[in-house]
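A single protein chain has been removed from this complex, and every other one stays in its place.
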Amino acid sequence: MAISYQLKRADFIFKNENDWEDVLSKSIKRTPSELINELISSELKGRGGAGFPTGLKWKLTAEVPNVTKYVICNADEGEPGTFKDREILSMVPFKVLTAMAICGHVIGAKEGYIYLRGEYFFLQPELKKAIKEFEYYCKEIKLDFTIRIFMGSGAYICGEETALFESMEGKRGEPRNKPPFPSDSGYMGKPTVINNVETLAHTYTIFKYGAKRFYDLGVQYSRGSKLFSVSGDSPKPGIYELELGMSLTDFIEEFGDGDTKAVQVGGASGFLVPRKRFAETAIGFQGKLVGISLPTGGSMMLFNSSRSMFNVLDNYLEFFREESCGQCTPCRVGCQQLLKGIKAVKRGEKNARYLDKLLRLTETMKLTAKCGLGQSVANSFSSIVENFREEMIY
Amino acid sequence: MTKKIKISINGIFVEVEEGTTILDAARKAGVIIPTLCYHKDLCIAGNCRVCVVEVAGQKRLAAACATPCEEEMEIYTNSLNVLHSRKQIIELLLSEHNADCTSCFKNGNCELQKLASDYKILKQDFIRLVPFKNYSIDKYSPSIIKDDSKCIRCQRCVRTCAELQGINALTVAYKGDQMKITTFFEKPINDVVCSTCGQCINHCPTGALVEKNYIEKVWDAITDKSKHVIVQTAPAVRIGLGEELGFPVGERVTGKMVAALKRLGFDAVMDTDFTADLTIMEEGTELLQRLKGVLVDHNPEVKLPMATSCSPGWIKYIEHIFPDFLNHLSTCKSPQQMFGALAKTYYAKARNLAPENIVSVSIMPCTAKKFEAARPEMHDSGYRDVDYVLTTRELAIMIKQAGIDFMKLEDAHFDRLMGESTGAAVIFGATGGVMEAALRTVYELVTGREVPFKNLDITPVRGMEGVREATIKIENPLEEWAFLDGIELKCAVAHGLVNAKKVMDSIRTGQSDYHFVEIMACPGGCLGGGGQPIPTSLEIRRKRAEAIYAEDAGMPLRKSHQNPEIIKIYTDFLGQPMSEKSHHLLHTHYTARERF
Partner (left out) sequence: MYPVSELIRNLADEHGRNRHNLLPILQGVVEQEKYLSEYSMIEIARELDLPASEVYGTATFYSFLENKKMGKYIIRVCKTITCSMKGKNQILLAIEDMLKIDLGETTPDGTFSLLQTNCLGFCHKAPAMLVNNEVYTDLTPEKVRDILSSYLRKQKEGGSHGN
């Protein structure tokens, strides 16, 4: 099938012209506010899944006067179905390091950290080599910026920004209360910019080519390109950089195996879109275009007609039940109730109407959970139960 | 000057300081938001999510205890979303909780129960989670029972043990559905550095942490005709007991307490305050002996500062954490244990009773006293000195069980022989009290004059600050104490083990040069002890302290050495302070323990 008009490939992230030294030295000659404005006009939004405007984040942190600050690269990629950050760090690490140093220059930070998940331990040797080379160059151009790697140890929740800070401070990775936000009080209580690996890679592109090149891709509210990690029932699983704003129909045309029943957009914390909704769903950050627009970390898992959606939901709930930090009631108890609940309905121990009670529960979790994990369980739960109700019962 | 901002809560406009939490602001507007993990004594957690409220313009509900107010915030505490969410959260908590209320020690005084009752959770559809986990009840400690099946994971106990007491016996372990509150390697609480102070019990909202109760055993003893049961009551009980039985906080119910105990059937009702006076005599003398040992004899074996030893939580703490300082502790037993030792010797002889038929019970504001009574070395009378220790709460339960209308009781008096006490004894219940009582006696012993403070109220050692210092200059002492002339007696008072650590650290580094240090394990001193009525807060502790000092001011005798029964026991039985008999019955030794 030919690539439809809407599904545009881009090639910014992995194209490596080995010019990072040039980009770095040029960027630090520009003023922080110039760089911030560049980011803001590009309308780059966080690529880890939350979608917070990057320019604004850097601006807020830069505005805090006269205090130690930190730049942290969130490489705790744990969302099921996401594997793009690993690829970025192994193929083009210098882009990320450069972006971190430029961020340091913008906000006034001298120390950068990469929080690398424990499962990616094998990336360490190469990454350490890259950092060594990078720091050597920084010394040459008299840029005071050091980068260290901090290893995680197997906790999905540490991908949440405040949980990450807690982990780096040697404590349990339990998310904090917000406010205060990381731009005011982050790692060690100091203003911190924490960005996803891919976000930083995009800022590199923007600083190299200027905001317009980035802005021209994508659609309104969803500018630029994004890396998508495609897996599941697909003949071509892998990582693809595509412009935002595409419709799911086109996506499935390209990546489906001809029998796609549903696609999970955004991993276990994302939404399951059934085939009948492909045409009206676009991938982006704000829905003004067509039907729903789904923010995402880029994980796309395709399911064909042989798959049981009950099994899928069961797997997600097991995941959340284990990986929740356990602090707050709605998430800790809620995840357990949801998992046991769907099993009970399937076994016939509970009436099918119990599913509605569980849906109501996910609404509560969305409103009251302390962090994104608890708040997003509702996404996959409601999208699966509402679209595949019969598979939950029979 | 903190900026003032205007916000609205349920349509009521309030002006508050910037940064005030929604919870506090609501209270100002007369709106009460229910909470569970929030406690005034502790840092903010924001994890139970019971206090969620709706803020206009925000799509998620905010936790009232953790969210600061901002200018022109519109808050709704009873919107449909809030009510539904709150009910669901309570229902979730109940599904994870062993809600067997009728067999629970905290039945009637449980915060979760109250929430369920207020919100009328009449239909509980969620799957009961408790049968799926294998919970065990830790009953090995003589003081505390930990029942994981009732834990709602609010983490109040962990924060208490960490912030208020600085011991960290409890911690949060694992994550997800396995997350639980436990100890190092999930050992029984008796096998870790727990000081048995019971502050965790005071702060636990449910029945997950309760004291080991000996009510049935005491009933058995009382109803056994062959046993002579005597009871002693601690100073802090008489200002705390009322709270459990209908009186407001800080009501002095001494007379009623004695009357109730008599009605319960105790054969003799006597006063720990008596042995508190005795402790002062012994400890004061010991202090003077130590001062002589250091200042005159320059004996390296004698250590200063001397630290008080009447708080068993403090004793267990120092045994674990500062075992190299054990010889700084006064060798005096606590008033409870002194009483216990005398009950089966001095009292038994005076009343012509066989000591093996005496059952010695004490009413304490403390859970560590249960541990203390069970310490292996506490049998100097030839029998277990104190058989059973009841907390203030347990006594209230017994009074209710016996059908006594506490409020209508006429005041009664303690029995003779070990029931007389002075104002100096009753202030033992407050932090700084032991120090004040000791100074009143020691100063007079040394100089022949009363302490140079108006009305004998040594105010520098009073109050609720963590660490307080006082200096008393000794001038023109009696000839016997000439070596103390010109000496400035430096004293320090600390309450709460976190402050104890501060004092001990400063002693270890040589930063301070105290002579005498009073340390109480519990915030506020005994009046805030692990066995006192729940709930507790700084305000409540202040009120109780006021009551104690009022009781002291109202007593005819204010100095320990004036107590006629004390004079009698020395003449008839002990000889003089620090005599051989005193040493045998009233002094003890300590055991070094592991830090981890």
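When the chains are written out, they are named A and B in that same order, and each has its own residue count from 1.
Here, contacts are C-beta pairs under 8 Å (C-beta built on N, C-alpha and C of every residue); 3 or more make two chains touch, one makes a residue touch a chain.
From a predicted model like this one, the values you see are computed outputs, not experimental measurements.
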Full-complex contact with the absent chain, from A:141, A:188 or A:279: A:188
Of A:301, A:333, A:358 or A:392, the one touching the omitted chain in the full complex: A:301
Residue touching the undisplayed chain, where the options are A:312, A:335 or A:378: A:312
Selected residue (touches chain absent from view) among A:9, A:132, A:171 or A:360: A:171
Full-complex contact with the absent chain, from B:79, B:168, B:289 or B:562: B:168
On subunit A, residues whose C-beta touches the chain left out of the figure: 77-83, 85-86, 117-122, 150-156, 167-173, 188, 229-233, 237-239, 264, 268, 299, 301, 303, 307, 311-312, 315-316, 318-319, 322-323, 325
Where the unshown chain meets subunit B, residue by residue: 167-175, 183-185, 192-193, 595-596
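Throughout what follows, only the chains that are shown with their structure count from here on.
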Interchain centroid distance [CA atoms averaged], subunit A/subunit B, Å: 50
Subunit A contact footprint on subunit B (complex, rising order): 44, 46-50, 52, 60-61, 63, 66-68, 81, 84-85, 88-89, 92-93, 95-96, 125-127, 129, 132, 152-153, 155, 172, 174-179
In the complex with subunit B, residue positions of subunit A that touch it: 155, 157, 172-173, 177, 179, 321-330, 332-337, 340-341, 344, 350, 354, 357, 360-361, 364, 366-370, 375
